[in-house]
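For this view, one protein chain was removed and the others were kept in their places.
Chain lettering (A, B and C) follows the sequence in which the chains are written, and residue indices restart at 1 in each chain.
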């Protein structure tokens, strides 16, 4: 029985706890949370789980094997480091850390201590993303030409990160999971309508050597919730609408290819417009698979699907976007 | 009776002809078109209209009062200049010209000759855009924070202009019509999947001194047709979905405003989420109103809704986007 | 060159004329219409077609080979009879006639005179219905269990027929085209909110010996336009949404079958829920294919897709629905 401690029972913590509780081979023995209203809620639902207000009481607990850190991003590095140094497995909420060097440092520490380090990029565990990855790996889509995402809603304005770290992080994790290429450059634009200067509307454009262009349009200020990703391949295209309750993925038998011609005036495009297929997608929560993956990575000493390296890549691209925003919204090179 | 000549009966020409024919106070007397298949189609539908293959035969026709130019953009300046020099009123298809100086030159010529110069930015004449303008002018939306447009479809790859000149031109014309401010900077990113290097996917971001950010995501390579504009005001927000057959505009009683506070850590946002109103929108073609506007601008010597100055502003911003694309996708300043 | 005369240029007439004009091997030589505003419209669009105000001038014209009758249903029999007796081919708007005996009489007359008699059930000519028929004929759907249609809108209240004759007639024609079985019984319910007692909301239920149940919910009084047919087979199900611009047909890999068991308490249902397929549907107007079918039926002396026998079946079922409405909404037997 793997014993789990949790640090942070705010917005996402309750979902993590609920999902880990449904796994037979683990138990949650202690949860640290500061806010009294969250603690009250926690005790009402789970009267048998021990609660504390200090994270160290979880980290230093000898009986705990693994710790879930679901706190604001600025605390990820400090808490994560302590957890690994206490020889415990670590599950970090996404994004992994606020800087590349912190992420690197945690990866090295996890390697040295031979501990599992999983970053909770939940989307990778959804059946929708799994199906899209299969379509790409099997070459069914052909060469990938673009990835175009829109993530808007009237959202919580976060206090420590901008909208790209909050929302584009999902797209970047998916991109890293389904595309093997590394980017060429990252450009970001945005605007903050708040005093704290954190962008509440922002766009990121990532270019790749192959000609792939990825774009993510993120907003906390839209009256409508949109979660729409278009992926264009040379053979087929995918529309992934996460707001749609059952028909999340549509695969269009319509790609475009260009017939080679030496004369640049002659563009000849070959469209193939055919049927649309809506594959059956398992609607199970991604979080549930993530929880199982963490536990079996611990039990069987295997690499989790959403491993630390992917988490680091996400931080790297978000940091480049941040740099672009600071440098007058110019593109910055990936390496 | 105003006598009209038309140059170009290709993609858009037939729509222009059909709409002008339904106006009692004008008649179309001559149409110039090169392609024989288009001429054949034209003669079948309108056996009584005279056809020629040379534009000059229209321009030099003494009996013609006004000329409609619906040819590729590269020919707009040359043809437009001749039309005005022949002392005829001029209707140019959008975008007005390929460069700012050409646009300026035509405006001056039109002024000197006292001729109407209308650029066919059809969207301005739709009831949807008219209603949005009213909502903004009446301050019902409050301060405008963002304008976010998506225009994607599996489109015709144009041979002489990229996707921004084709599609973002609509957004820029609407922006210029509904917003009085001038931009601060323009940034564009894009990719061409064709030999001729014209971007088939591109994004433009326009920033304004007030903090307004405008973004347009344009693609000829999407399996789904999207025509969606979100406009966020401090009091209300508008969703304009042009693909929706009847409920094109939704007005959300949900804006966001920020309560002033000196401490940047304290963001306090005040959301007001209320009813949604779907105003009745007249579904009449914008083109029909544009045609009427051109004729009455000629008859009553008045400024048309989509006047040359607006057409020039669109060319200016598209040229800046072009410059941004050439300069490594950096933002360029408006003046 | 087949010469065609048209009687009636009101609501549907212009669509018929436009489509027949695009067929090279026929020409429209004369159109009869009473209302002056319709005649004015007609002359504006087609200045070269001769117009008359008396139907007989079309019927008695020796140079005319075929006559299209697009007048109110009450005149169909009288006009149709005259046309056939004048040895001309006949295209009747749907529904064919107001009574079964009239329909029968026209069929016999057409046979005697060896003339084509086509009833314009346009839906049969759409690619959507053609694809559904193929799915049924090829047994891909399995045994058909139900046909469930909803046709509502804020419609024109017709003056001579109720909403079933107007809207359910489409469903009955489709049913007759895709199902080979004859009904067992017909039941109708409805209500009239008008002085003339014609139902503006009505429902028809048709039962078949195999257990197939067909239902059509028709309304001229709905604020939303719905055109939705669900067809349930034992293997697959079809959703045909005619309001959807491009994805009109969805084929669900989910049927239900019942595992036989002698104990009635034990129902064991086997659902198979799988992918959804959206076949590419040609969006060409059905009317265009219908026009071609009429011309080639004349030229090659062959049976049209929407032949008179199908038109008669539709009248028969509508008459039974009428009888049910009169007899206190009781079901009436088909024969």
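Points to keep in mind about this one:
As a convention for this text, a residue touches a chain if its C-beta (ideal position, glycine included) is under 8 Å from a C-beta of that chain, and two chains touch if they have at least 3 such contacts.
Given the structure is predicted, the values throughout are model-derived calculations rather than measurements.
Per the touch definition above, the residue from C:5, C:95, C:183 or C:232 contacting the chain not shown is C:232. Contact with the chain not shown here comes from a single listed residue; of C:127, C:148, C:244 or C:285, that residue is C:148. Residues of chain B in touch with the missing chain: 247, 250, 253, 273-280.
Although one chain is not displayed, its contacts with chain C can still be listed: residues 145-146, 148, 150, 152, 154, 157, 159, 187, 189-191, 193-197, 201, 203, 205, 207, 211, 213, 215, 217, 219, 221-224, 230, 232, 237, 239, 250, 252, 254, 256, 258, 260-261, 264-265, 267, 269, 271, 273, 328-331.
To be clear about the criterion, only the chains that are shown with their structure count from here on.
Averaging Cα coordinates per chain places chain B and chain C 42 Å apart.
Centres computed as Cα averages put chain A at a distance of 39 Å from chain B. Under the contact definition stated at the top, the residues of chain A that touch 2 or more other chains are 250, 273.
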